[in-house]
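Left out: one protein chain. Kept in place: all the others.
For reference, chains read A and B in written order, and residue numbers begin at 1 within each chain.
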Amino acid sequence: MLVSALGFAILGVAASAAAVDDTRTLGVERIVALIEASSDGETIQIPAGTYVGNLVIERSVVLEGRGEVVIDGGGEGTVVTILAPGVTLRGLHVRGSGAGVDREPAGIRAEVGPSIIEDNVLEDVLFGIDLRMASDSIVRRNRIVGMPLEAGRRGDGIRLWWSHDCVVSDNWLRGVRDLVLWYSERLTIERNDVADSRYGLHFMYSHETNVADNRLHQNSVGIYLMYSRRITLRGNSLRQNRGPSGYGAGLKDCDDILLEDNLFVANRVGVYLDNSPSSVDAVGRIANNQFVYNKVGMLVTPNTRRNVITENGFVENEEQVTVHGRGELSGNAFHELTEAGPRGNYWSDYPGFDLDGDGLGDLAYEPRYLFEDLLAREPNLRLFVHSPAQRAIEFTARALPELRPAPKFVDPDPLMSPPASRRVGPGPDRGNLGQVALGLALLGVSTAIGLGALRAAAPGTEVC
Amino acid sequence: MIELAIHRPGLEAPRAMTPALASSFTCVLAFARRELREALTSRWFVLYGLAFAALSVSVSYVSLASAGSEGLAGFGRTAAGLLNLIMLVVPLMALTAGAGSLAGERERGTLIYLVAQPVSRWEVLLGKFLGLAAAFVACLCGGFGLSALVLASRGAVGIDSFVMLVAATSLLALVMLALGFVISVFSRKSSVATGVALFTWLFLVLLSDLGLMAGSVLFKLRVQELFALSVLNPLQAFKLGVVQGLESSLDVLGPVGVYASQTWGERLPWLLFGVLCAWGMLAFAVAAFGFSRSSTA
Partner (left out) sequence: MITIRDLTKRFGRVCALSEVSFDVEAGEAVALWGGNGAGKTTLLRCLLGALRHGGSVEVDGLDARRQGKAVRARIGYVPQELAFHDDMRVGAALAFFARLRVESLGRAAEILARAGLAGHERKRVRDLSGGMKQRLALAVATLGDPPVVVMDEPTSNLDAAGRAQVVESLRELRRSGKTVLFSSHRPEEVRALADRVLVLDGGRLVRTATPDELWPSGDGGPRSTLHIPDSDRERALEVLAAAGIEVLDGVRDELAPGADQLARSGVCEAVRGDAQGAIQ
């Protein structure tokens, strides 16, 4: 929390330090006049300065701000509204929308497509970029910081509403509600970075979309797919999404979802499968993902079937795969027959061995954890996770096999080593000076106390 | 032949105090220093310190090593490992150290000599407590500091989480130390004191949780009852506090945690902090009361 607050502060400083001349305060009428003086498709270089008011664009023009132009809504309504197709907004600094939720005031709203919105900075806006029935649009390289409201009262950082065939890429969002896609199909969502928000990516009835290489971290939920079909998630990094539900990726009643090469680290739940796939003829595929250090690697509602879960690495999740409530997972396959032979998943808690050296464990992976089983029956006991009592119970169960519960699923061909992740780069915060300094500071405290004690003895010995 | 000792004004009692308070301050400080020095030069304490450092470093290292070479480590996982270690080791160390403090001196016959000096009982107790507390903070900071360096090599330290963990652990150590003092005040022999301390440890660490689990299942305890009962255990209060600090809510702890987060909200950390402090202060008060009334020192 501290770190993100610091991030905001730095961002704020950076933004105010941009080459914006706040002393020249003008009305947006100046821009409207420029637009009216231009012809369709013309590029307008807006003179540097701060323009106050709500700008409505009704002609197909390219507006360029080069980072020197601020459009300030003055705290009322939507700052920039696009009412003509073929508009491009580039390099603008947009701020000061209204804050009331009822009219959904935004930084930039396009009521018609196509439009291109790129390289803009939006701050102190309720909604960020809002595309309403603006198909074939491109939203890229924008930086959006939401209003400092409590999460429930914020607006969406980017929202697509009935806007098909759009590209949303390389945007940077902090402190917003969602990056949400409603009723929009055939989208490309790439390389966005969303943090400190509610849902990093939120799909509602949006189909046939590629979601690749996004970084979604420290949100309540990384990606939430709801009632959507044929979506490919590939190469996304989902870290530390730890809100009340806290899913890296949640799939609710979604069909034909492909999850490949994603990284799920330290989320409350890596992947949550809620009745997905929901149609009888649909399948789900979860392959070659890394589930590392999550509270629960994969959480599945009972009676979820027809998922193929293969060649994933389940590394040190507190619970690797578990059922929401009671039930089992036999309707899903935890291995797959490939040309190279059967392949299962890597399980860091696999106790077996590989005598024949084929890279597959000789015994099936059958997780039987008494405490997990108790938790499924008595959810209240979750209060005691991390307690030594939990260890004691598992230890007892290992010593007394008759206490061990039946496995919820079986992986007959567990991998002996985690599959190499193919697309995901290194994590965000690598070793840095601050962390070393912390270690040294602690050692310093320790040494200071020690030396203090020995020095305290000195007068006594110097009595001599 | 005789050199005057170096005069160090910083360690004298502040002038503004009344003479009685100043004298108490000097006595407490003298006992604290002696106790600290004694602890830091004693074999058992050095052993504790090394064991704690070795364990916490190895927990940190192992939790990183299993992450492979991609720097995947989140501090959460390491913290979970450290948390388990802390809950086992720190109470054991602090309870036995506290239990041994007075009982040991009483057995060696040194206690009567100390209380025959112009000091109050509470000054003796407080001084010894502060000295041991400082020794523990030093020991914990040492272990955590090394762990932080190990973790930093892979960029896995959440700085504010880590500081919170160190602070909470220190508080836990003080509370357990105070409980150890209670045991010590009421035990004639140090072997008895150690035995009682071990049992207390076993009870707090394991038996009370297991009992509560069984009770929760058998009597169908409601969430608020289960929460109230479990939070009475200082060790659980510590755990809940650390989880709260790491996750900023207790939702990960299931329905009871959700109940706690919703009912107490922002005040939850203060509640848990309060429970720990109450335990510590109550224990110290009981120890001081018992010590001031105990006839043979």
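Everything below uses one rule, namely that a contact is a pair of C-beta atoms (placed from the backbone, for glycine too) under 8 Å apart; a residue touches a chain by one contact, two chains touch by 3 or more.
Just so we're clear, the structure is a prediction, and the values are computed from it rather than from any experiment.
A.B. asks: Tell me which of B:A51, B:V115 or B:L282 is the one touching the absent chain.
C.D. replies: That would be B:V115, which touches the missing chain.
A.B. asks: Residue by residue, what part of chain B touches the chain that was omitted?
C.D. replies: Answer for chain B: residues 1-5, 23, 26-27, 29-30, 34, 38, 41, 108-110, 112-113, 115-120, 293, 295-297 touch the chain left out.
What we mean here is this: only the chains that are shown with their structure count from here on.
A.B. asks: Report the inter-chain centroid distance for chain A and chain B in whole angstrom, where each centroid is the mean of the CA atoms.
C.D. replies: Chain A and chain B have C-alpha centres separated by 38 Å.
A.B. asks: Spell out the residues on chain B that touch chain A in their complex, using ranges where they run on.
C.D. replies: 2-3, 5-6, 8, 11, 33, 36-37, 40, 63, 66-68, 70-77, 80, 83-84, 87-88, 134-135, 137-139, 141-142, 144-149, 151-155, 157, 159-160, 162-163, 166, 205-206, 209-210, 212-213, 216-217, 221, 223, 226-227, 230, 235-236, 239, 243, 247-249, 251-258
A.B. asks: Mind listing the chain A positions that touch chain B in their complex?
C.D. replies: 1-3, 239-240, 242, 244, 246, 263, 265-266, 268, 290, 292-293, 295, 315-316, 318, 348, 374-375, 378-389, 391-393, 418, 421, 424, 426-427, 429-432, 434-436, 438-447, 449-450, 452-454, 456-460, 462-464
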